[in-house]
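Below you'll find the structure, written out as structure tokens, and then a few comments.
The complex appears here without one of its protein chains, the remainder shown in place.
The block that comes next holds chain A.
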Amino acid sequence: MKRLLTLIMCLCCLQVLAKDYDVKDFGVEGNGTTLNTRSIQAAIDYVSTHGGGRLVFTPGNYVTGTIYMKSNVILHLERGASILGSLNPWDYDKDPYINWKSLIYAIKQENIGITGQGIINGRGFDNAMNTLNLVHRGLIEDELKYDRVREWNRPENIYFRECKNIKMIGITLKDPGSWNQTYDQCQNILVDSMTVDSKSYWNNDGIDIVDCKDVVIRNSHFDAADDAICFKSHDANAICENVLVENCTARSSASGLKFGTVSRGGFRNFVIRNLTVYDTYRSAITFAAVDGGLVENILVDGVRSINTGNVIFLRIGDRWSKGKRPVMRNITIKNVYAEVPMDKPDKGYNYEGPIEDLPRNISPASIIGLPNHLIENVTLENIEMVYPGAGNPYYAKRGLTPEELDGIPEMEAAYPEFSQFKELPAWGFYIRHAKNINFKNVTFRAMAPDYRPSIVADDLQGGSFTGMTFDEVKAGNKEQIFLHNSKNVEIQK
């Protein structure tokens, strides 16, 4: 009897947790014009203080300014329901704790989420333009770096900070004014079956995971003007760790999957499986430790990189480290097929990546540390990279003499990009300041003759190249691996 009572009580609790509320019952209008900020907030507060549940948005267009998620509330957007960001910049908060504008915040909340087949559309382009106009009229202060409003003065769609148990399932996130969705120092995040269409304005990332633990991102599609799937570490005493990314596709006018740029604490224990990156301007995969951070224990297994400007860029720099030692080690990247185009890969998308760092011929994939901070223990296995070749020394030249190789600048304080060194001396892969780098069964193809060898390693302290295939048009017996200042490197054809 007691047991039955307990069971019934449990069931009741479950029912309470799962209770649905129609947002329209709180006076919210889905007519595309009414500004619903206060009524939606009232609804969220009510549901949170009454045991939690789902706040359901039936089909309609719900305009709102900044709202705050509260514990135990799920926003459920039915198919045909859109939350539209207000076009008035004053309708957005710049939360003093976050110091960055957002449409939807959650700060120190638990058991929250946004689910359903609906859309959140920040209408970021119009928001950015309206904000810019207010800056030109002197009503909002902004330095207008690069002639645009700084990213923290434009609203993101979502900013969650120090939250636990987050579920983001099924929804579409569109057109933010800045980054799209940031999860900062959160724990236990599930992103599943999400669609991101994020190319309405500058800095439109796909997703930003900052110093979070226990994260799963799966079955999702990210199309972004800036980095598509991006992990950051803002806090030197925090770290991104225990992360699974699987079955995702990414398109970007920057990088497909990226660690950094801000990388103070670091990134540890990642599994990235079955990732497709296409029409992407910069690198399919970028791991940057440029602010004193750690990158450790990373497995990347299964990548298709099609029509993407660069395949792999691993970089240690020394930008904002403040004496902290950057570390990058124990990385395995395997089962990769990549095609690098001659043309601009993101041609025709909104906010294409900038043409910069010219003149340079097609840039190689690269692993580039610093003289005192080597990148260690990297395995590259079962990989095929197809390049256009056609490097022309009269256009840009970096030869193989010691002077030319040593003349490549270290650029430790520069913003890390695969193109930052301008012309590099290899067409396939360039390695510098690294230790124990092992290539197994790796194929490089060049569709036209290139004046450079396929691989150049400079200051490589131990490593191996086994099962290598080089297939460069009209290359003859050209030596495709060139070592400089390197030792204990084994080459087996």
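For the reader, a short list of remarks on this structure follows.
Please note the rule applied: a residue touches a chain if its C-beta (ideal position, glycine included) is under 8 Å from a C-beta of that chain, and two chains touch if they have at least 3 such contacts; residues count from 1.
Everything below uses one rule, namely that contacts and distances are computed from a predicted model.
One chain of the complex is hidden; its UniProt record names it "Pectate lyase superfamily protein domain-containing protein", one of "Quinol oxidase polypeptide II", "Pectate lyase superfamily protein domain-containing protein", "Acyl-CoA reductase-like NAD-dependent aldehyde dehydrogenase" or "Autoinducer 2 import system permease protein LsrD".
Among A:Tyr351, A:Tyr387, A:Phe444 or A:Phe465, only A:Tyr351 touches the chain left out of the display.
Contact with the undisplayed chain is limited, among A:Tyr46, A:Tyr68, A:Phe125 or A:Trp320, to A:Phe125. Here the missing chain is touched by one residue of A:Lys24, A:Arg38 or A:Arg148, and it is A:Arg148. From the set A:Tyr201, A:Phe231 or A:Phe470, the residue in touch with the chain omitted from the display is A:Tyr201, counting the whole complex. Think of the hidden chain as still there; on chain A it touches residues 125, 129, 132, 136, 144, 146-148, 201-202, 349-352, 354-356, 358-359, 392-395.
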